[in-house]
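Data first, discussion second: the structure below is written as structure tokens.
Of the protein chains in this complex, all but one are displayed in their positions.
A and B are the chain letters, set down in written order, and residue numbers restart from 1 in every chain.
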Amino acid sequence: MNQIDLKQLTAPPNSWHMLRTLAGVGIFCSLLIVATYQATLPVITTKKLEKLQEAVFNVLPGAASKANFRLTPDGRFEPFEGTPKGETLVYAGYDRQGKLVGIALEAYGQGFQDVLHIIYGYSPEKQAVVGIQVLESKETPGLGDKIEKDPAFLANFEALDVSLSGDGQIQNAITAVKKGEKQQPYEIECITGATISSKAITAILQKSTGEFIPMLMKNLATFEK
Amino acid sequence: MSKINKTLEIRTSPHIVRGLSTDDIMRNVVWALLPVAGFAVYTFGLTALVMLSVATLSCVLSEHILCRLNGRESTIGDWSITITGLLYGLTLPPGLPLWMVAVGGFIAVGLGKFLFGGLGYNVFNPALVGRAFLQAAFPVAMTTWHPAFADGRFFSLDGATLTVPFMEPVYTAVTGATPLAAMKFAQQPTAAYDLVFGFTSGSAGETSALFILAGGAYLAVRNMLNWRIPAAIFATVALLSGILHAIDPQHYAGPMFMLFSGGLMLGAVFMATDMVATPLTNRGVIIYGVLIAVLTVMIRYWGGLPEGVMYAILFANAASRHIDRLVQPRVYGTLKQAKRGS
Partner (left out) sequence: MANDLFKMPETAVSTDEFIKGLWRENPVFVQVLGMCPVLAVTNSGINAIAMGLATTFVLVMSNILVSSLRKVIPKQVRIATYILIIATFVTVVEYLIQAISLDLHKALGAFISLIVVNCVILGRAEAFASKNTLANSFLDGLGMGLGFTFALLCLGVVREILGSGTIFGIGLFPDGFQSWVVMILPGGGFFTMGAWLLFFNWLKERNKKREAALSESGTGVK
């Protein structure tokens, strides 16, 4: 035993031997990864879809079914099915009678630490944001992540006014105010101790609503069933 | 001291012993702190009195218990822990729930002092370690300020003071903003007169620059405090803020405001001068003071927090051993070049 070890130690490295080992282990490993990927892919895809659906229903109270729409380059919307590949999607929610409840939109923006990814529901009837959910965030646990669950903060988005003025633009831009100072339906009350995260949400909503809601209202007929 | 330190000390001459013991110095520091504490009680009333007592008691008790647990003789007799406790209390917002005060007191003594080996071995100022922990653990409670000179303050406690342990405090009184927060978040300067005499809101002991300076002067005259540290801090802060203020008065508050607002006075006079956690040489303490001042100014102007004295001092505490190495005096009889080898 000792003899062999000694020989192996002193012998020059055998390139063929090394190559064979690395290639062999490499092939085995890649097979293993591909097999796992194939096995788990359907489960992961369904889970992700379910999660999105749940989020859409969550931000559009009263919705019972949803349909996906794609933003076309000329600023219109068309029904879309299948897996999205970089398209901008909006999700229309319908109640049991098939009446349009509202439209859910995704929005991104810089938070306190990393990009915030949110989804919010817009009701054309109320001309207001009717719900919001944070899909991804790395805000400080215990402070900034209150934007995800603080009931007082989420109450801001039960009916946040984003009505359009005559020229088809948002009448009053959404603004952030200190806690206890909310007077207008388009104001968002910040969370004490999480001002930066609250303001980040405000900024994301302000930008996204300003961009999309005039477009949605122009094409409202597309979404009606 | 000899009770704790049983190792044989070998020193070069001179072997003159001065009749000044730890207890003597510490007792004098307590005298110097009493007016500051007294003014805190006058400003914030019963709330501050109760908070300061709990802060001091929690530190003293923690020290006693930890000493006993470790099989050592209790060192509460030498007054040093009383000072730590009192100083710790003076850095806290007066309306802080008492259970948080006690938790911080235990952390200050346990983490800041005891784990490093007790009196004479602490790397950081224990009082500030306790405060830094509270700031990180309870940021909202630590930045909610009890109003100064409220009516009936001598007979009623702040609603949050008696919060049940582990519960979130509910604030009943209207809270006041500190001059620094008002400046940083609302660009509202406070009058210099109010700052000097302490007619503002803030931590219990930081409001009255006058009493702090008087206490510091008393200690400096008795040679129980190295005056170079506060002097270096004040000079550097004044210089830096003066330059920046001249460039852009809209964004950068002037030297008067920077010197007399927030915890700079309290920190520079009583915290930064902790005898254990500071450099040993006179050149060293000046570098140390400048470091604190630069960090404070940077955090206040460009940081996310309105106040930065605490972090500046803790950072400089950690650096003080390295400062010592930097300015090590040459051993008598050796050549200058030879120093490099060591």
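Observations
Just so it is clear, a residue touches a chain if its C-beta (ideal position, glycine included) is under 8 Å from a C-beta of that chain, and two chains touch if they have at least 3 such contacts.
These figures come from a predicted structure and were not determined experimentally.
Within the complete assembly, B:138 is the residue of B:138, B:288 or B:311 that touches the hidden chain.
Contact between subunit B and the absent chain runs through residues 97, 100, 111, 133, 136-139, 141, 163, 166-170.
For subunit A, the residues in touch with the chain missing from this view are 1-2, 5, 8-9, 13-14, 17-18, 21-22, 25-26, 29-30, 32-33, 36-37, 40, 43-44, 47-48, 51, 136, 138, 140-143.
The working rule: only the chains that are shown with their structure count from here on.
Taking each chain's centre as the average of its CA atoms, subunit A and subunit B sit 46 Å apart.
The touching residues of subunit B, counted against subunit A in their complex, run 139-140.
Within the complex formed with subunit B, the residues of subunit A that make contact are 143, 192-193.
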